[in-house]
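Data first, discussion second: the structure below is written as structure tokens.
Heads up, one of the protein chains got dropped from this complex, but the rest are sitting where they should.
Order of writing sets the labels: A and B. Residues in every chain begin at 1.
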Amino acid sequence: MSTLRVEGVTVRFGEVTAVDDVSLVVEPGVTGLIGPNGAGKTTLFDVISGLRRPTSGRVLLDAADVTGLGPHQRSRLGVARTFQRLEVFGSLTVWENVVVALESRRRPAKLAGELLDRVGIGEFARNQADTVPTGAARLLELARALATDPSLLLLDEPSSGLDRAETEEFGELLRQLSAEGRSVVLVEHDMDLVMGYCDHVHVLNLGRLLVSGTPDVVRADAGVREAYLG
Amino acid sequence: MIDLVDVHAGYGRIEVLRGVSLNVPRGTVTALLGPNGAGKSTLVKVLSGQIRATSGHVHLAGVHVNDAPPDELARAGLCTIPEGRAIFPNLTVAENLRLMRGDPAVVYDRFPKLKTRRGQLAGSMSGGEQQMLAFSRALLTDPAVVVVDELSMGLAPVIVAELYEVVGELARSGVTMLVVEQFAETASAVADQVVVMTHGTVSAGHDLATVYFGGTT
Partner (left out) sequence: MTALLAYTVFGLVTGGAYAVVAGGLVLTYSTSKVFNVGHGAIGMVMAFLYWELAENRGLPQWLALVLVVGVAAPLFGLVVERFIMRRLVGAPVGISLVAGVGVLVGLIGVAQVIWPPQARPVRPFLDQLGVHIGQSFVSGHDLITLLCAVLVAGGLYVLLNRTRTGLAMRACVDAPELAALYGTRPHRLSALSWAIGSALAALGGILLTPVVQLDYVTMTLLVITAYTAALVGRLRSLPWTFAGALGLGLVQSYAVAYLPSSPFWISFRAAIPALLLFVVLLAMPQSPLRIGGVRGQRGVAVPTALTTGIAAGLFAAVVLALALLVDSVVAGQLALALVFGIVLLSMVLLTGYGGVVSLGQFTFVGIGAVTVARLGSASPVSLLAGAAVAAVVGALIALTVLRVSGLYLALATLGFAQLMDKLVLQSPIAFGVRGSLQVPPVVGSATGQLLVAAGVFVLVGIGVLAIRRGRLGRRMIAVKDSSAACATLGLNVRWIRVWVFSLSAAIAGLAGGLFAQLRETVAASDFQLFNNLPLLLFAVIAGVTSVSGALLGGVLLMLLPVLQSGFPAFAGVAVVLLGVAAAGLARDPNGLVSWGFRAWTWRRA
């Protein structure tokens, strides 16, 4: 159970501001992070997971400032993530992918099968990871992240590549993860998923935080409608 | 003008386009809308020759172009403006325009802002100005077909409006256009035809609000 606090984070690439003075709080439960393409969602994930230093601003995890820590140190504090552009270990088998993560946290390798079954890709365990369908690869990234037993889980577009039924199952999995006391942040374009399963939603547009609130509040917000539907 | 028949394509083993058929008549504007991951950008890449269709047929002006490389298509009059900042960031604005071949004065008249920036590195401009510069190619090169991916992505509404004015002008001058958008309905305002893409296939007659906000509205 972790509380994440992002305070005044700005990321500039040269003259372009990808994230512009964003402050937000992520409480335990499922949080949605939505916004049009180019809104800065993935960049914000990179900052939270430690892969990118912000130009200014701080990231706090349970009140401790982690801005200066590297990604592997944050992982040890319970942060895990998946990637929008898949980052599975393509030359390893699906099973080995999860084992690498388990071993990194000194957890027994025999948990790998359980985790793969839990996300529903047990059948692919022996396949080389770059040969499985996109949907399965996304779920593999989820299983791999879960293998580190995270308290804060960042999921970048987890449902793209999943079909309807798989998306529903994934939603149920989200509920379970939240019930286990993990904080889950979701960058997602599937609004059914966001509106149906998130406790709280932050909307980013053009690098700025547009609105924060419950799904109902966000849905009713005129600014969001404009950002999305033009 | 643009004619796709049952096109399949993807990356490696991952199939993204699962049988797309689409027809854009000569001199009309088609808006292609759909959520992220639907396969819109892949479709643009197939059209521009950056990705080969694994099956199906791609015709441009009646010519079968499945195997044509992107530079050949470009020289034959296809102007593709890909997603993101489709300019050369480390060249100046003037150099970017020089690459497009044509009279920069046309662009400077349409986008006076670019004239004041002509000696500046293109990458140091704002997102809107960069998109104007990228869009200049459609004005300068006298193309037969223009394909724009994510025209309004990350841009302020004022600039989007200005760009769509240009889309309208081009359409009136007889250019065939395919405009890809993720969220904006602005595209439908100037479009002769609106097509919605989900899960790698094209479907007609979707209500956009249903696509984005689920059945709840």
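Simple rule for what comes next: a contact is a pair of C-beta atoms (placed from the backbone, for glycine too) under 8 Å apart; a residue touches a chain by one contact, two chains touch by 3 or more.
Computed from a predicted structure; not experimentally measured.
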Of A:Gly90, A:Gly171, A:Gly196 or A:Gly213, the residue in touch with the unshown chain = A:Gly90
Of A:Thr3, A:Thr55, A:Gln128 or A:Ser212, the residue touching the omitted chain is A:Gln128
Contacting the left-out chain: of A:Gly29, A:Gly50 or A:Pro158, that is A:Gly50
Out of B:Thr54, B:Asn90, B:Thr116 or B:Ser203, which touches the unshown chain?
-> B:Asn90
For chain A, which residues touch the unseen chain?
-> 46, 49-51, 70-72, 74-76, 79-81, 83, 85, 87-92, 96-97, 99-101, 103-105, 128-130, 141, 144-145, 147-148
Can you list, in ascending order, the chain B residues touching the missing chain?
-> 12, 48, 50, 69-71, 74-75, 80, 82, 86-91, 95, 98-100, 137
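By our rule, only the chains that are shown with their structure count from here on.
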Any idea how many Å lie between the Cα centroids of chain A and chain B?
-> 30
Residue ranges of chain A in contact with chain B within the complex = 14-16, 36-39, 130-131, 133-134, 157, 160-161, 163, 189-192, 195-196, 206, 219, 226-230
So in the complex, which bits of chain B are touching chain A?
-> 12-14, 35-37, 84, 89, 123-127, 150, 152-154, 156-157, 160, 182-187, 199, 208-209, 212-217
